[in-house]
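Removed: one protein chain of the complex. Kept in place: all other protein chains.
Here is chain A:
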Amino acid sequence: PMEFLSLICLFRRHGQESQRERIKQELYGFNKTVEHGFPHQPSALGFSPSLQLLAIGTRSGAIKLYGGPGVEFMGLHDENAAVTQVHFLPHQVSGCSTHVGSTLSHSPFTLATEIIFFGDMAKLSYYKKNTNNCYFIVPEDYGGRRSLEHVESLQENPVNPRQVLIGYGRGLMVIWDLDSQSAVTHIPATQQLESVWWTEDGGHVLSSHSDGSYCRWKVAGDDPQSEQEKSEVPYGHFPCKAISKIIQLPTEQGPPFLFLSGGMPRASYGDRHCISVIHSKTHVALDFTSRIIDFFVIRDGPYHTGEPSALVVLVEEELVVIDLQTEGWPVIQTPYLVPLHCSAITCSHHVSAIPLKLWERVLSAGALQNTHYSKKPWPMTGGQNLAPDPPQRDLLLTGHEDGTVRFWDASGVCLYPMYKLSTAGVFLTDSDPNDNLNQGTEGEWPPFRKVGCFDPYSDDPRLGIQKIHLCKYSGYLTVAGTAGQILVLELNDEAAEQTVEATVADLLQGQEGFRWKGHTRLEVREEPVTFPPGFQPFALVQCQPPAVVTALTLHSEWKLVTFGTSHGFGLYDYQQKNNVLVRCTLNPSDQLAMEGPLSRVKSIKKSLRQSFRRIRRSRVSLRKHHVNNAAKLQQANARLEAELAEMELAPVQRKIEPRSPDDSFTGLVRTLYFADTFISDSSHNTPSLWAGTNGGSVFAYQLRLPPVERRGEDPVTAHPAKEIQLMHRAPVVGILVLDGHGSPLPEPLEVAHDLARSPDMQGSHSLLVISEEQFKVFTLPKVSAKMKLKLTAIDGSRVRRVGVAWFGSTRTDDYGESGLTVLTNQGDLHVVSLPGVKLQVQYPCIRREDVSGIASCVFTKHGQGFYLISPSEFERFSLSARCVVEPRSLVEVSSETPSTTLPRALPDGASVERR
């Protein structure tokens, strides 16, 4: 009978389990949905005037297509090989429209990557555009002249598609007739050839050369020898760098537009990345922020043959579009591909469901910052964005190394820049914000104009933003940085001139025997500073020692900010502008905690050396890039292999030792939390502050706030209430109080704004302490262990990031559950149920070697998240089955070619032509 009974139990449990499995499927689902930002290491640019689509290939083999805002496609080659060229084959797919998710598997167009000029010097491959298939003509050892070198350039005669201009590396150009299979004309340039351009009327050929010159040749009918009309070195006299690409486009009236890439005087400006635009008397050398990959010009008109309207330039770190039809050629702001990393991202913070009011105020503050952009709409219009309007307004805030915080509209597929906050103005730094070193002065030659926003060089690394907390209801924002600075800001629609009051928080609290070896505190400007409309700082706390701020939380209802560093934590009253509490958590024997991150001069030297090396390398690669890419790759592989072999010879070993209270950085504050709960007796709830450290300690303080009418005068007080030392001493990464129903307490002001149910204060509250190793629930007010979920002891992974999220069911609108979203150091995502702390689902997400990706992860309140896949790109993912933001785009292709050529689902998505 025992066995029988247990069998029944088993069945019952099985039934419950399968029901739970069903609910789980309705709540959770893992998808990587869209990549935001600018692709890392772009290597090729393509454009289809007819489809109005832009294509970018990368060195890792990805191809991304962009049309109108929200229209995005992406594909990845199976082989991890760099894309060197991207070409659209027009009308390849006709009368056919396809829904495309995030892959190219049903791509409505064919992409040819890598048109390979045959290595055997004079042999030529040429792919033909007019039919569905590509085929190759090969002038076999043309003229037997092996000295011609490789083919550098190919151009079709714009008026006669049966003629092709072949440019050889040594300088010789040949007009080849496809029908007669013979050379029609020779153009005998003597300089090393870089690129050729056949003017639209077919009458002239332009050639650009490695010495910084370009030549114009007249193509005279059947004359076998062409005449040089003009040869010019635009930035002449002294030796110049090569002009790598030349384009000339006519205008309806007046002189043509001439675009030249490169050609700068080698000695003085050889390091600039320039495209010169010459139109009539206007001559501008657009000075870009990084290496130019490629550029093209968009033209007006139904057949895109009219006036040049916009210049689109892909540089290594951003995409810049210049409006050529507005006076002064302003830049058009890009709706996508925005360089997230214009200054390196140091932290991020996501705020879901922004109230409309705040949203509009941030938008209007941002609009005032973007007056220098062109008013013209985004010129790329291809495809249709079929994604439904985002259900809510979400903000992603990124903190940067230069002390800026950027606000992004993260509601939909396009991560759109809304507003940029700079905190540098509060402080005295080495650089004057008004001096613009690179702005061209009148009469300067070449006539430089700096364009683009990528600027990775920070004037003062202490300005770097480390933590951000925004209260979406009150518009209060707090940001904290590398040098222990904590700013409290409020949103103001008017510009204001004010002095920012600084308060010092001495976190060592008289601990003897420590000498801070890191950077100094930032110096605050004494005089009033004018702050533009937007978030304006009104209070500043400076930690002493000025170590990087490691935890930060704002409570807008109580008007309190709490902050922590590796030495302790503090509580600041931003209404009365004073410190309520400062607590030192430093272990007296922890000397390492006194080493600032920038203390070692050695490392600064090293980074300087590296950046010089990088600059030098990029110069070298500029010249050699296309010549020996393959050779370089081989070298890199060989190096990697050697390193791997070395690793095997001297294996890494790991010490097995339990954590000790004397370990370094045990006092580092990892998490801070405000809660209105039962901290000291079970009948009265009071405000409380909770802090968790790296050494597995939790400190709880009971807060006494004066009544509202006395809030400005009477002091806020904090009384120590509890200290918990977790036996396993793992870092505490999250603290959460659950109400009587087991739900997480709402955010401050959330209930006041009727956006959350009031927490249950009848049932007893519980405390959830999340350490890197386990999730542990304690009772309150008497702290006793209730239940726990172990992670590290079971599978060796550790909690890196944790968030609280609400998961709605896909089946019914009114069902949902709270849960913890967890990212481990193995790159796995987990959902842990609340209040039962049970593991619900687990998905692999990030490679465990990708430490910066794991560290950059930020969760939303609705089960989505972001992490950096490169310094410039966020991957967006969703753990929620209901809440998914992904591109839904449609591209319709109309064409005269018959519809027999339906899109083929190729194995790797793209049709890759390789011969």
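The rule is simple: contacts are C-beta pairs under 8 Å (C-beta built on N, C-alpha and C of every residue); 3 or more make two chains touch, one makes a residue touch a chain; residues count from 1.
One rule holds in what follows: contacts and distances are computed from a predicted model.
I want to check something: the complex is missing a chain, and I'd like its UniProt protein name from "MMS19 nucleotide excision repair protein", "Exosome complex component RRP43", "Par-6 partitioning defective 6 homolog beta (C. elegans)" or "Neutral alpha-glucosidase AB".
"Par-6 partitioning defective 6 homolog beta (C. elegans)"
Which candidate, A:Lys357, A:His741 or A:Lys790, sits in contact with the chain we can't see?
The missing chain is touched by A:Lys790.
One chain isn't shown here. Among A:Ile332, A:Leu726, A:Val804 or A:Leu868, which residue touches it?
Here the residue in touch with the unshown chain is A:Leu726.
Considering the whole complex rather than only what is displayed, give the residues of chain A touching the chain that is not shown.
651-659, 680, 702, 719-728, 730, 773-774, 778-779, 783-790, 792-798, 825-826, 837-838, 848
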